[in-house]
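Apart from one protein chain that is not included, each protein chain of the complex appears where it belongs.
Here is subunit A:
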Amino acid sequence: MPRRALAAAAVALVLPLSACGSGGDDSGPTDASGKIEGDITFQTWNLRANFKPYFEGLVADFEKKYPGTRVKWIDQPAEGYPDKISADAAGGTLPDVVNVSPDLVAPLAKAGMALDLDKAAGKYKSEYLSGAWASHQVPGMSGTYAFPWYLNTGPLFYNKSLFTRAGLDPSSPPKTYGDLFADALRMAKKSDGKVATLANVPTIEDFGRYGVQLMNKEGTGFAFNDAKGIELLTEYKQLYDAKALDPQALTATPESSGRKFLTEAVAMNPGSALDLGNFKKQAPDLYKNIGITDQITSTGHVNMYVMGVMVNSRTAHTPAAVAFAHFVTDAHNQMSFAKKVAIFPSTAGSLDDPYFTKEDGTDETRVRIAAAKSLKNAVNYTPVLFSDQMKTALRNEVAKALQGKQSPKAALDNAVKACDQLLKQQG
C-alpha cells in the first residue's frame, strides 16, 4: 500500500510537470475560405444587460444569411473579464469569436490563440479605418489579430459651479495642460485644499497625450522616462502637494474618481457621451452645472479606446467564425449598434453619417459630434504590450514620486526598468 501511495504521489507530481514544455506557439488553421457552416460560440464583454435584443437580432440575422450555422452567444460580466479569458485560454475552452481589447489580444496572439486576420481575412481590411485596423497588431509580430469593433473617446467634464466659486470663468475651461495646471492650483488655493480638480494619477495614456514617447521605435522597450515624462510628473507633484490632485488619487480607480466627480468633490473628470445620461439620472444638480470641453492633448490627437472581435485560431469552424466576426463589425451592424449606445463605428466612412455630423441642439448630440470629429485622427495611447502588471508598476512609482519618496526622474526610470523586465518575461 505505501508503495502504491508513493506511485500515486509520483503521478500527481509528474502530471503538472507534463504541462511544462515549449508549447504555446502552434498557430492553428488560417484558411477561412471554406463553406460557412457549423456551431460557433460568441463571447461579449458585459453587453447582455443593456443590449440583449440587439445581439439576439444580430445572431438571428447571421444564421438567416448563412443557413447551416448556429451561434451561441455568451456574455461575461465586466469585472474580472481578463481573468475569465485567461482561464478559458489556459483551459482550452476559449470561445470561437471573442470580444477583446488590444491589450488582451497581444498575449493571446503571442500564445498562438488569435487568428491572423491579415492572412485569413485580409480582403476586409479596406472596410475599416486604417488606424483602427492597426490597433490589433502586436509589436514584434506580423499580422492583425482582431477585427476592429467600436471606438470610444470622450470629452472632459467640469463642474461650472465649482469653477465659479473658485473665481474661474466657467465659460472658459482649460484648453492646454498649462491652463489645466494653473486652474487646478487656483481652485485648490481658493477652496483651501477642499476641492481638487483631478482625481487620478497620470496613467500611460496621460503620458502619451502629453507628448511623451511611450516605447522605442522597435517596440522592444519602454521610453516614457524622457524629459517630457519627467516634466508631466513634476507638474502632477505640484498639484498633489497643493491638494489640487485629490489625496485619494494614489489609490483611486476610474470608478472611484467618477464617484468623486458625481459628489462634487472634484471639479473635472474625463468621460464619454455615455456619462451624460448617468449625470442626469444620478446627480441632477451636477447635471445642471455640467460643462463639457475637449480632451486636453499636446499632440493634437486625443486618446481613443478600441474594442475588437477576435477569432480563436483553434476554432473548428474557421470560415464561420471569421464570417461572424466580420458580420458583427461590418459597417451596417456597427452603425446600428452606434445608434443604440454612445459608441463610434470603426468602419471607413461611417463617421461621416449625418448622425455624427448634424447638430440638433442637445448636449448629447454636441458631445457625439465632437467625439466623432476627434476620432478621425485619435490615437490609442495604451501600448498593446502594456499589461496590468505594468500598469501597477507605473502607478506605484508615480505614487512614490507624488509622495516625495523619490524624484520624478527616479520614479520613471524605475517604472521603465520594471516594465522592461515584465516585457522581457512576457517573451
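Going forward, a residue touches a chain if its C-beta (ideal position, glycine included) is under 8 Å from a C-beta of that chain, and two chains touch if they have at least 3 such contacts; residues count from 1.
Quick note on the criterion: contacts and distances are computed from a predicted model.
Set against the options "Benzoyl-CoA oxygenase component A", "Beta-ketoacyl-ACP synthase", "ABC transporter permease" or "Sulfur relay protein DsrC", the UniProt name belonging to the omitted chain is "ABC transporter permease". Contact with the chain that does not appear here is found for just one residue of A:Ala134, A:Ala182, A:Ala223 or A:Leu250, A:Leu250. Interface with the hidden chain, as seen from subunit A, comprises residues 9, 12-13, 15-17, 19-24, 82-83, 85-86, 89-90, 104, 107-108, 110-111, 113, 246-248, 250-253, 256, 263, 265, 387-389, 392, 395-397, 399-400, 403, 405, 422, 425-427.
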